[in-house]
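Every protein chain but one is kept in place in this view of the complex.
Read from first to last, the chains carry the letters A and B; within each, the first residue is number 1.
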Amino acid sequence: MKAVTICVNGERISRSVDDRLSLADFLREHCLLTGTHIGCEHGVCGACTLMMNGQPVRSCLTLAAAADGRDVRTVEGYEGDALMQAIRRAFNLRHALQCGFCTPGMLATAYDILSRIPDLDRERIRSELAGNLCRCTGYLSIVTAIEDVHAQGIARKGSSA
Amino acid sequence: MSELGVGASLPRLEDERFLHGRAQFCADIALPGTLHAAFVRSSHAHARIVAIKKPSGSEKQVYCAVDLAGLRRIRSTAKLPGFKPSDWPVLTVDKVRHVGEPIAMAIGATAAEAEDIAALVEVEFEQLPAVVSMWDALAGGAPLVHEEWGSNVLVDMKLEAGDLAAAKSAAAHVVERSFRMNRMHPLPLEGRACVASYDGRLDELVIYVAHQLPVPLQIGLSQILGMSQRRVRVVAPDVGASFGLKTYVESETVCVAWAAMKLRRPVRWIQDRYESLVCDANCRDYHCKVIAYADANGRVLGMECDVTVDSGAYSPWPWPAGLEGGLALGNMQGCYDIRAFRGRAVNVVSNKPAGQPFRGVARPLSCCGHEIVMDAVAHTVGIDPLEARLRNFVQPAQMPYVSITKKTLDSGDYGAALKRAAELIGLPSIRARQKQAEPDGRLIGVGFASFYEQTAYGTGPFGYAAWGIELVPGMEPAVARLTGDGELILEVGSHSHGQGHETVFAQLANEVLGIDPRKVSVRFGDTSISPAGTGTYASRSMVTTGGAIIEACQLLQVPIIKIGAHLLQCKEADARIRNGRVEGPQGSVEFAEIGRAWYHHPEELPADIDPAGLTAAAGHKAYDPGVFAYSAHAAVVAVDREIGSIEIIDYAIVADCGTRVNPLLVEGQVVGGFSNGLGNALYEESTYDELGQPTATTLADYTAPGAPSIPELKLDFMETRSPFAMLGMKGIGENGAIGPPAAIANAVNDALRPLGASVYETPITARRVRAAIARARSGGTA
Partner (left out) sequence: MKPAQFGYLRPDSLAEAIGLLKDRPQDARVMAGGQSLGPMLNLRLAQPKHVIDISRLGELCDSSMSGDTLAIGACITHAQIEDGKITDVTRGLLTQVAKGIAYRAVRNRGTLGGSLAHADPAADWLTTMIALDASLELAGTNGRSQVKVAKFVTGAMETTIEAAQLLTCVLVPRLSTSARWGYAKYARKPGDFAESMAIAVVDPDRASSRVVLGRRSEPPALMQASSQVLAGKPAESLTEKLATAIEVDLSSVRADQADWTMHRAIVLRAIRTLT
C-alpha cells in the first residue's frame, strides 16, 4: 500500500492505495469520479485521457502512486472554464457524441489541442484526434465541433505547462 | 414540421450528463459491499476438461459448473428445416469449444483480487483438434464441435424462386465472383458489463446490464435461474454503444446474477478489452460465391449464390445462429429487378466465439454479392458500372414491388440516388482522370454500392415468425403520462445507447401535443418502469416505438382537450391543442393547469372524464414486411501499387430513410455506420492461428479506424415517405455500415484492373493488395 496525495480538480485528496492501482481506478473507485472511462487499459483507445499537470495523459497507464503530488483534472473539473464550456456547447450543437463513452477523453484531447496549437485545420484536428477512438460518430462531427471552437478564438482559463 | 418537432435538427437533450461526466454506465454504479467477478477462461480452442483445481485457501471463492446449483439449460432453437440446436454452457461442463470460453468464476473484494484468484485456478485440459475455419468445418473427417450432430453444419438453407433454367439459357453473359468477409469484432467502446444484487425489500434480483434488449434478457434470466419474471428486474442504464454485441444472454450475466442471489451481496463484472477481443470476436466471417446471368444489354436475368457463414461454437439465446445465412439469401438480389434466383446458405460451427449479429447483420455480405457481380456484368458487357445498375434497378413505378425473395420494396428511387451519388463524386471527371497516369504513380478507382435495408419489420410470416424462433418480437408499446405540473413522461420499450431517443421521441411528442421537448422525459431500459418491448435492434425503434409514441400521445389528446375545454367553459369541438396549451375561442389554459385539475382538484373535472385520466398506453403493430430504406454509396480510391495502401479520396452517400424526424441525428447514424463499414472494408479483422488461438487480442493488433481514417463524406438525403409507416418514417441505424465494403472493394478493383489484379477479401489490407498485384504479375488469375 502507498500513501498518495493527489490534487484532483483543485482538491487535495490523500489516500492509502494498492501499489498497482491505476490513476483511473483511483479516481473512479476512491474519489467516486466516474466520468473518466476505461476502454482498453493498454493506452490505445483514449477513453481514459485526462489532464495531469496540464497535459493529457492516459490515466489507465499511470499508477496512482506515480501520480503522487500531481495535479489532476478530470471531466468533472472544468467548472467556469470558458474554453471547456465552448467545447461542450459545440459538441452538443454538432452532435459530436452518441453513446458518450469516449466523450470525456475526447473533451480532454480537444481542450489540449485548442489550447496548444494555434493553426488548426480539419486535417490537423483529425491527426491530433488519432489517439481517441469513437465507434459511434464517425468522427466528422467531432472535427467540426473543434473547428467551430477554434474559430471562436477563446483563450483557455488558467494555465500550467 | 416545426422548430421542435418532426424535421427539426434539435441538438440532443441527453448530452448534458455525458459532457459533464455524470452518465451512469454499469461500471459507474456503486453499490455498498460489491464483490467482483473474474473468469477463468479456456486457453484452448477445443479441449476436454480433465480436472479443475481451485487454489487452496480460496476454494470458496471459485465456482465451476457443478457449483452453480439450480440453473436450467440455455438452448436456442429455430424451426428452420435441419436446424441443429446447441446448449449454451453457462460454465463449461465437459469440453471447451473456443479460446476464452468461461470455465470458472472467481469472486474477490476488488477486480484485481478476483483476477489474482482466477489466475491461480489450475485447469487440466485434454486438447482436441480444433476446427478453425469454415473450410475446416466442412472438410470430410473434420473434428466435431458438437459430437451429437454428426457434422459441423448448423443449418443448410435453400431458397429458389423463378425460372433459373430459362434465365441461364437466355443469358448472353455469365459472370461469377467469390469473396471472403473475415471475422470482426463489433468493438463498442464500453465492453460487456453487469452488476447484480438482491433486493431484500422486493425479493427481487436486480441486475444492471450493458444491454440492448432488457426484456428478452429478463425472460432469459428468469428461465435459466428458475425465477418468476416479476422477480427479475433488468436495468440497462447508460450503455456505451453495442452494435449488436450486447443482445443476448451471456454466461457472465447468468453467473453474476446467480452469485448475487446466492451470496446476498452485489456482484459486479466489468469486461476488459483483452477479454472482449478474445471472447467477443463474433461477427461477419462469411464466404460467398455469386453467379449472374445477363443478357447482351447487361440485364441480369437470374442469379445464383452459395453462402457459407461461420457462426462460431454455439447459438446464442434467444436468437440462434443461422439467421445470417438466411438473411443473406433473402437480400442477395438487392435493388435489382431479378426474376430468377437460386441460393444456398450453409451455416457451420467452428471453435471460435459464438456468432452474433453486428450492425448491418448479413446485408454487408449480400451487398457485396450483388454489387461486386453487377460490376462484373458491367465490365463483361462493356458498359459503365453506373449504367449497368440503372438498367437493372427496380423502378419507382413498379413499387410496391415484391421481389422473388418476397421482400416488398415499398418506396424509393434507387436510380435517382445513385445518379446523385455519381454526381457528388464528379464521375465523368474521375473517368477522365483514370485515363492519365497519376504523378505519384497511384491508381485511381471508382466503386458503387446501391442497396436497400429492410427496417422495422414485424411479427408475421414476412417478419420474425418466419424463423420459428423462441422469442418473436410483437407489438411495440409506449406509455404517455402528463404530470401534475403539465410536463410529459414517455415510457418506452426500446433502449437508447447512442441513438438519441431522449430527443427524437420528445420531438414526436411535440409534433402531436405541441409540448416543448425540454419538458419531456423519455424513460427506458428498466423492466420495472418500461413497458415490455423487445429493445432496440434491426433499425426499428424510430418506426415502431415512434409509432407507439404517436399513438399514445394521440390518445392523451382526448382527456387533455376534455379537461381543457371544461376549464375554458367551451365546447370540446372548439378546443384544440397548440404549443403545450389548450386554446378555446376565448382564451387558453396551459398543460400545467390541466395537470393540476386532474391531480389536485378532481372535483373540478368534467363528470364524464375517463377515469384513466392523463395516462395513455398504446402499442404499435409494425407493418410485417417492413419498410425499406436505401442508399447509394460512391467511393473513389487511390491505390499505392508498391505499398498496397488505399486512400479514399472521395466518398459520397445518398441515403433515403423517408421522413427524418431529426436530420442531425440521422446524419450521425449514417456517418457512424459508415465508420463501422469502413473498418469492415479496410481495417478490422479478428485473426486466428492454426490452433484456433486468437491473435488480434489488443487494440494494437485489432485496428479500428481513427479520425484520420475517415474521409470527408459528401452526404445527401432523399425523403421518400413510406406508405406503410407512420409519418412515412423508415429505419436508418444500420444503413451506413452496409455499403462501404462493396463500394470500396469495387473501387479498389476498378483501380487494379489495368494490372490484372483483384482483391475479393475484406479487410482489404495493403498486404492483400500487394499479394494480388504480385499474383497478377506472375501470371496468376485475377
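Following the convention adopted for this analysis, a contact is a pair of C-beta atoms (placed from the backbone, for glycine too) under 8 Å apart; a residue touches a chain by one contact, two chains touch by 3 or more.
Being a predicted model, the structure only gives us computed values, none of them experimental.
Asks: Touch as defined at the start, partner being the missing chain; which of B:Glu101, B:Glu115, B:Glu250 or B:Asp280 qualifies?
Replies: Only one of B:Glu101, B:Glu115, B:Glu250 or B:Asp280 touches the chain omitted from view, namely B:Glu115.
Asks: Touch as defined at the start, partner being the missing chain; which of A:Ala65, A:Ala96 or A:Leu114 qualifies?
Replies: A:Ala65
Asks: Using the touch rule from the top, list residues of chain B that touch the missing partner.
Replies: 110-112, 115-116, 119, 272, 274-275, 640-645, 683, 698, 700, 703, 705-706, 708-709, 765-767, 770-771, 773-774
Asks: Even though one chain is hidden, which residues of chain A still touch it in the full complex?
Replies: Touch with the absent chain occurs at residues 2, 18-20, 22, 25, 41-43, 46, 49, 55-58, 60-63, 65-66, 109, 112-113, 127-128, 130-132.
Here, only the chains that are shown with their structure count from here on.
Asks: Given the complex with chain B, which residues does chain A contribute to the contact?
Replies: Listed in rising order, the residues of chain A that touch chain B are 18, 20-21, 28, 32-42, 44-45, 47, 74-76, 88, 91-93, 95, 97-104, 107, 122, 125-127, 129-143.
Asks: Report the residues of chain B in contact with chain A in the complex, numbered from low to high.
Replies: 11-12, 15, 17-25, 27-28, 30, 110, 112, 187-190, 238-241, 243, 270, 272-274, 497-500, 664-665, 667-668, 671-676, 698-700, 704, 706-708, 710, 712-713, 736
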